[in-house]
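Of the protein chains in this complex, all but one are displayed in their positions.
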Amino acid sequence: MDNTIFSKFTPKEKKFFPLLKEIVEVIKSAADLMLEFVEKGSPENAAEYYKKIKEQEHKGDEISNKVFDELNTTFITPFDREDIHLLANTLDDITDDINSAAKRIFLYKPQEIPQGSRELVLLIKKDAELIEKAVEELDVLKKSRKRVSQYCSELHIIENKADDVYDNFLIQLFEKQHNGVELIKQKEIMSELEKATDDAEYVGKIIKTIIVKYA
Amino acid sequence: MDNTIFSKFTPKEKKFFPLLKEIVEVIKSAADLMLEFVEKGSPENAAEYYKKIKEQEHKGDEISNKVFDELNTTFITPFDREDIHLLANTLDDITDDINSAAKRIFLYKPQEIPQGSRELVLLIKKDAELIEKAVEELDVLKKSRKRVSQYCSELHIIENKADDVYDNFLIQLFEKQHNGVELIKQKEIMSELEKATDDAEYVGKIIKTIIVKYA
Partner (left out) sequence: MDNTIFSKFTPKEKKFFPLLKEIVEVIKSAADLMLEFVEKGSPENAAEYYKKIKEQEHKGDEISNKVFDELNTTFITPFDREDIHLLANTLDDITDDINSAAKRIFLYKPQEIPQGSRELVLLIKKDAELIEKAVEELDVLKKSRKRVSQYCSELHIIENKADDVYDNFLIQLFEKQHNGVELIKQKEIMSELEKATDDAEYVGKIIKTIIVKYA
């Protein structure tokens, strides 16, 4: 970055978009690791997968903190400061949810990785892709409003699909799993993955609110 | 609607109130259907009740989307756009909760419809009536502030009552139901109905925030 007098006039606000994109990258990495975990996870490698996912969670925290620091030192922001803050935090919540699910597999040591978890992680990956597209167009929101709204609506649809996956998983579980403790373990793991899609939907609502505010 | 030159000067903002009232109508219809479901539901008619309630859920989604579209094309709004957006979304969440409870009865096939579910649905119906009254006076908030605050406080009281119903239901369940799977099924159904009263209370908080903001 050049520090000439001219750079002072460069719109400072542009720096938030790269940070938001970085948080989305973290979600994507965490989701990729989680997919591997639910596909290839075993009692032997669970600690390792959890460790890798936890690293992403830390990274997400760091970037969120950077957003907060930037917000406190930047005079002009592209949207209201509080909206950027809420958006960054909620994006980060998705990584937290993935991390919690991984932690629970590692700690609870269920007899098997919940059936249906792969389906949920695939939906989370779709969420991440849609969020990525939406965030990429945030800086030209005036032009891309319609498209971005569409991505947000798709986040809502995915959340409904995740609800169905979760409910069908529970039906199977209720039928087959007669060990109450194992049943609760599996349910607790899956509910965190389902929560990730709730938070992704909430990201969609926040972005829609931003659209509405600056319409 | 006449499209004469004069209609252009009609305050556009008034169109949000009818849409909000429509969402409240959907909540009321969903709650009425749910009351019938918990009173007369059986394995034979569960699919049918769920289908009817799901229709209301779709309708609610559609009206919410309309609110969003209107917010994006309307210059002057009675309150800040983001407040209308949040209010419409949270109202719609109540219908979603009712729909989730219905879906779970249909899918989980519990041995019986949870005792206490009728009581919770009656509280949801009361919520809907209070919300209806509050929404009806939103457009004259300056005059009706006191009364609307009172409705919101009653939503808080109802939520406390719903907590009590839910807790008493659980005590009974813990005592009588020794089948772990059946216990969890019943708990999951009831928790969605209880969540509807949480969301109704949240509607009250949002309206109170609007009151505070425009005090």
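Order of writing sets the labels: A and B. Residues in every chain begin at 1.
By our rule, a residue touches a chain if its C-beta (ideal position, glycine included) is under 8 Å from a C-beta of that chain, and two chains touch if they have at least 3 such contacts.
Note that the structure is predicted; figures quoted are calculated from it, not measured.
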Absent-chain contact - pick from A:Leu19, A:Leu71, A:Leu141 or A:Ile171: A:Leu71
Per the touch definition above, residue among A:Ile157, A:Ile171 or A:Ile184 touching the missing chain: A:Ile184
Identified contact with the non-displayed chain, of A:Lys15, A:Arg81 or A:Arg145: A:Arg81
Footprint left on subunit A by the chain that the document does not show: 61, 65, 68, 71-74, 80-82, 85-86, 89, 100, 103-104, 107-108, 180-181, 184-185, 188
Touching residues (missing chain, whole complex) on subunit B: 145, 149, 153, 156, 163, 167-168, 170-171, 174, 177-178, 180, 183-184, 187, 205, 208-209, 211-213, 215
